[in-house]
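Remarks on the structure that follows.
As you look at this complex, bear in mind that one protein chain is not there, while each of the others sits in place.
== subunit A ==
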Amino acid sequence: MLLSDFLVQGARRYGDKTAMVCGAKRMTYQEVDRSSNRVAHALLDLGVRRGDRVAIFLDNSAETVITAFAILKIGCVFTIINASMKSAKLHYILDNSEASALITDLRRWRVAEEATDGLTSLKASICVDGGVGGALAMEDILSGEGDSLPDNPCIDVDLAALIYTSGTTGVPKGVMLTHLNMVSAATSITQYLENNSSDVIINFLPLSFDYGLYQVLMAFKMGATIVLEKSFTYPYTIISKMQSERVTGFPGVPTVFAILLQLKDLEKYDLRSLRYMTNTGAALPVSHIERLRKSFPHVRVYSMYGLTECKRVSYLSPEELDRIPQSVGKAMPNTEVYLVNEKGERLSPGETGELVVRGANVMRGYWKMAEETAAVLRPGPYPGESVLYTGDLFKMDERGFLYFVARKDDIIKSRGERVSPKEIENVLYSLPQVREAAVIGVPDEILGQAIKAIVVADDGSRLTQKEVIAHCAQNLEDFMVPRLVEFRASLPKTPTGKIKKHELS
């Protein structure tokens, strides 16, 4: 099965059913399918061919979904870029992935134009709200012809998506996912969440984030309805949408649940249709779990754990949540996990070690990064097989329940997303007055971890906190911009000159 079959089969079985609600726009399965066929034909006309990478630089919108499926339907690979990305990083990603086309909108056009300067692989661009600078207008494509499903020579071991993620080196890595990887993950997740065609799932998480993207994939797989929102910025907008659309599924990250729990009258909203809530990205504080359970006694709450490299690893069933709220549960269906020590030997229950994952959901590797790939995809227990070393330290109890201990590297988890301190430090070092910089995560009730920059400025420098934040805001996605900046005279170091980060917090 191909990932695009979720939509193609959905259109056959549930043609007139609402597939997607996006602001005031409602689209049936047939309409989404037909629109994506038109975009697919337009991409073919522009010279995009099987295996090509196509980048989508848009916020959560119907066009993002339509385009992603169009790309899949012609055997190409989509990559959804964070909508707040700045031009230097976008340039890197377009160059690294050798993207042959870019889909964006007028709001992002200036950044896109800067980012595409000097790229030789790019054949075409499409702009959602009107043709500009040589780009084709999406409205012309959608109102044009080409309703038929294009021939797709692709098979399920072909790549479906590249999802760029932060790495310890500060250079983004493109996680290569095949159709098989993604179909397998969506199948396992919908199985344990017991999704069906009557589900209505709300998604305000960015589609550039795999957790957000999978809400759409899972909804389409089941013939359910996805209610797409741009963000959780105005909580009541989301809540009233949940009431009016009778939403059954609510995926969130700890930051979202923290905001939800700050609302004054949670109990008074009519959310009787809500069947389940899911959390991943980072653990929910136990006190938040208890309050969620109290505010939504009829709702099944799932604590989950995963990483982009395999999408999801484990889930805690709602039945176990009150008993072991600190656990992220057991391996999801069709996935196997175990813990190993530094020598790669399997550990007994109670011992702390690195989590290893086996399954059809494990990525192909990092795009054009053989060394980084070899570091995480290593030979498994059976000949000829690679397994994923997650870099996360866990404990496992006698019954196989997992408890997160720490990360092996210094990656920060803020708002549920992975943030590379190195990437931020690189940006800080590009400020001329910065002599030394270190970025750490500090505990924060709402963010999980807040990003803190510790800076040593040149003698006599008048660099201010505001200037440091402004510089970061101009060069990094919103979720990577430090909230805290501290100036120090020096940073603690090891005898070899490495900054001792654990002494900084």
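The working rule: contacts are C-beta pairs under 8 Å (C-beta built on N, C-alpha and C of every residue); 3 or more make two chains touch, one makes a residue touch a chain; residues count from 1.
As a convention for this text, contacts and distances are computed from a predicted model.
Name of the non-displayed chain as stated in its UniProt record, restricted to "phosphoenolpyruvate--glycerone phosphotransferase", "ABC transporter ATP-binding protein", "Cellulase" or "Carrier domain-containing protein": "Carrier domain-containing protein".
Screening A:S84, A:T187, A:S273 or A:S295 for touch with the missing chain picks out A:S84.
Contact with the chain that does not appear here is found for just one residue of A:S244, A:S317 or A:Q474, A:Q474. Remark: the omitted chain is touched by one listed residue; of A:K264, A:K343, A:R462 or A:H502 this is A:K264. The omitted chain makes contact with just one of the residues A:Q9, A:S197 or A:S231: A:S231. One chain is missing from the display, and on subunit A it is touched by residues 83-84, 107, 230-237, 239-240, 255-256, 259, 262-265, 446-447, 466, 469-471, 473-474, 478.
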